[in-house]
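Rest of the complex left out; these chains stay put.
Letters A, B, C and D mark the chains in the order given here, with residues in each chain numbered from 1 onward.
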Amino acid sequence: MQAVFSTPKSMKEDFKFTFCPGCDHGIAVRLVAELIDELNLKENTICSTCVGCSVFLYDFLNIDCVEAPHGRACASATGVKRTNPEKFVFTYQGDGDFASIGFAESMHTAIRGENISAICINNTTFGMTGGQLGPTTLMGQVTTTSPFGRNKEYYGYPVKIAEQIALCDGTAFSARVALDTIPHINQAKQALKKAFEVQLKGLGFGFVEILSSCPTNWHMTPEEAHEWVKNSMIPEFPLGTFKDLTEVGVNK
Amino acid sequence: MSSEKVLIKGNYAIAQAAINAGCQCYFGYPITPQTEIGEYLSAEMPKLGRGYVSAESELAAINMVVGAAATGAKVMTSSSSCAVALMQEALSYACSDEVPVVVVNVMRAGPGLGYVYPAQGDYNQAVYGGGNGDYKIIVLAPATVQECIDYTYKAFYLARKYRNPVILLADGLLGQMMEPACFGENPYPEVDVSSWALTGAKGRDGKAIYSCARDEKAHIQKIHDLFKKFEIITENETSYEEFETEDAEIILTAFGSMTRNIKAAIRVLREKGVKAGGFRPITLSPFPTKRISELAADGKDFVVVEMNMGQMFKDVKYAVEGKSNVSLVNRPCGEWLSVEEIVSSVEKILNKKEGAYASCI
Amino acid sequence: MGLIKVNNSRCKSCYICVNTCPKGLIKKSNKTNRLGDYLVEFDDKNNECVACAMCAKRCPDLAIEVYK
Amino acid sequence: MEKNFILAGFGGQGILLAGTILANSFMLGGKNVTWYPCYGAEMRGGTVNCEVVVSDTEVSSVHKQDADFALVLNQQSFDKFVQRVKAGGTIIANATLVALSKPRDDIKYVFAKMGDIANAIGSSKVTNMVSLGVLADVCDIVSREYLAKAVELVLGEKKKQFLPLNLKALEAGCSALV
């Protein structure tokens, strides 16, 4: 018999995810590992990791990684890429990391058209610190710091990350995907592939926002969490590609 | 050209020395009085096929530097005072990451915005950090434009030799002044970084550079190792300059470009019959505590002359441990203390023998 | 025609696979993992598994390998 | 021996350049020298000045409270720096823009219509060079030869075409007081 599905080669042999049971982070990491395998990037990759539930990414992926302080992964990756233009460089960040504390760094990396790929896991909350309100928390959503639900008076509105990034002239690719169903997982992989390819082609910043579940902090079973992604998140954060210059290249 | 003297600004001297030292990429954000470093490099680096990044902030710049340094690249950023304050978190990370980061601080005044009044108020900022936890940075303080060159070379070397961040602590006077100086050749050998630098996991497993061991015991060990490393740095690299200390009864102490003023003051005092000598820490961290302690044990008094409220003063007094008197002659910022002011303050101190108290002008 | 292997040291008992398998071939077992949660087991007496790998694709912990 | 020179004027009069050339002339003469610019408390407009200190030993301070020589090209600078010349020092003023007055008794005054001389040569832009010439004439330690070499060094290849005019201005300054 032949394996039709097995662990990507670029995962560490003895990796043990520190994610909670049923957390979509694991799927996102797998997709990244599969693409590193498929595009044959393992020996040529440097990743800037973040602080959040995926802080130990370097224990999962068998690639070189440098840890950035919370929010600074895009800045760190810029440093890596500018001194190693031939390397494949990417970040893997939470939405708090990417779009709250690190929003200036993230946006400016896109504005500069930095030739890197960035992945942002949008789970509407700060997972690692125990489920506080984050930049993507939905209106009305209860978190440990919005115990009466997100309201505009106290907290304002969720940020549309993929759209904001698409608006930057240095962005070559920006999309929003989800992991709640197998078709969505397949689409997510395609989007990640494009975000990787624009870098490999030297076209500019490649970005994917991944709608992702956090069963622990949403206080849901994994299946309920996927339902919630479908019914609550996707309507607010529409899936799709907001910019794709794969063919034409960055516009100037 | 390299062995010829040229009249050059401190800022340009630092920038060109960085190029000579092999700096591969510069990351920075403008701030007076050091913007010329970035301006110079924005013109020169592209000609050499090297990197220049207009970072969106100093916070971004230092994190770019740390990322780049993790790949073994020679990189630097430069900034000034209030903006260096924004780098504290990343510097704490960089120490723990053990990546060779070079930061130039051309000081202006503080606290707060500080405009561009000249000052030496970032001694504590550089020496005691302000990031979290226990870590130590190597701090070099040049006094002349020539030393701006020499210590820029040295900063790149030490950073890589010890895998430790280095701050070149200059001041606005030094950054803005011109003086004849000679670039020579970068005198330091290349340091092999291949054992730790991230280069892509080619033919080996992936490796990671991060700040915090995952297990408590290992993290404690890591901190002890870092401090042991710094003991070796202290042993090998502590650097200072002494002038006429042998027979001196009173030792004027200064760092950075105030050194020239105390040197002249010593000449004047000697002419007046005062047995004055000079001591000037070149490495502010590691601080030459041991040597000061020895001099104090010989009964020599100290007068610390600095453009702040007595920041180095405290470290001198710490080193002296009550063995002799330590006085302070200072101004928090602005007009550099003149030779005359220093001389007359020292005379006052000698008359009163008050010791160990600040005499702020 | 198909076959899956569950890696018990990776499985975190989220039961996504149980709900995903279109043929219902994955079930809670009565073995527990180190947290005391019940592991899953592949139960395909009638050789119904077509190795569609849907379970594996949705398993967040890379705990399932699929063979054909 | 340590002497310091303050050069001052308004923005556009080429003060910083003149200071740079003066400092280079000292360097070429084998002296220790420093050059330090001041933009004043206000950030924009107003006077510009720089300070050149020459010394046999390492320069003691690059920015001093008083000066041995002040070279001032406009009235505001005269008014400000006449107060900062050491007793026994010299102020050298551009009489084209500075009114003849001697507010202190303990310093020397040199007035020369530097602007007029520069205009006569071809451009008021070389007033600064004229002023350096006057300075060389007045001050022993400033050397005409090294100044000329310094002009060449500072203008460099790129601005070589301006060399003759500048040298001419320098020359004219040197003999302005005759």
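Definition applied: a contact is a pair of C-beta atoms (placed from the backbone, for glycine too) under 8 Å apart; a residue touches a chain by one contact, two chains touch by 3 or more.
Treat the numbers as computed from the prediction; the structure is a model and nothing was measured.
Novice: Would you kindly express the chain stoichiometry of the entire complex in this file with the labels on the displayed chains?
Specialist: Taking all copies into account, the full complex has the composition A x2, B x2, C x2, D x2.
Please note the rule applied: only the chains that are shown with their structure count from here on.
Novice: Counting only Cα atoms for the centres, state how far subunit C is from subunit D in Å.
Specialist: Whole-Å distance between the two chain centres: 87.
Novice: Just curious, how far off is subunit B from subunit A if you go by their C-alpha centres, in Å?
Specialist: The separation of the two C-alpha centroids amounts to 39 Å.
Novice: Can you work out the whole-Å distance between the CA centroids of subunit B and subunit C?
Specialist: Between these chains, centre-to-centre, one finds 60 Å.
Novice: Can you list the residues of subunit D that touch 2 or more other chains?
Specialist: Residues: none.
Novice: Tell me, which residues of subunit A touch at least two other chains?
Specialist: Answer for subunit A, listing residues that touch two or more other chains: there are none.
Novice: Which of the residues in subunit D end up touching subunit B in this complex?
Specialist: Its residues touching subunit B are 2, 20, 23-24, 27, 32-37, 57-65.
Novice: Report the residues of subunit B in contact with subunit A in the complex, numbered from low to high.
Specialist: So the residues of subunit B touching subunit A come out as 24-25, 27, 51, 53, 55-57, 59-61, 63-71, 73, 75, 89-90, 93, 97, 198-203, 205-211, 214.
Novice: Note which residues of subunit A are touching subunit B in the complex, please.
Specialist: 12, 42-46, 48-49, 56, 58-59, 61-69, 72, 75-80, 82-84, 87-88, 104-105, 108, 111-112
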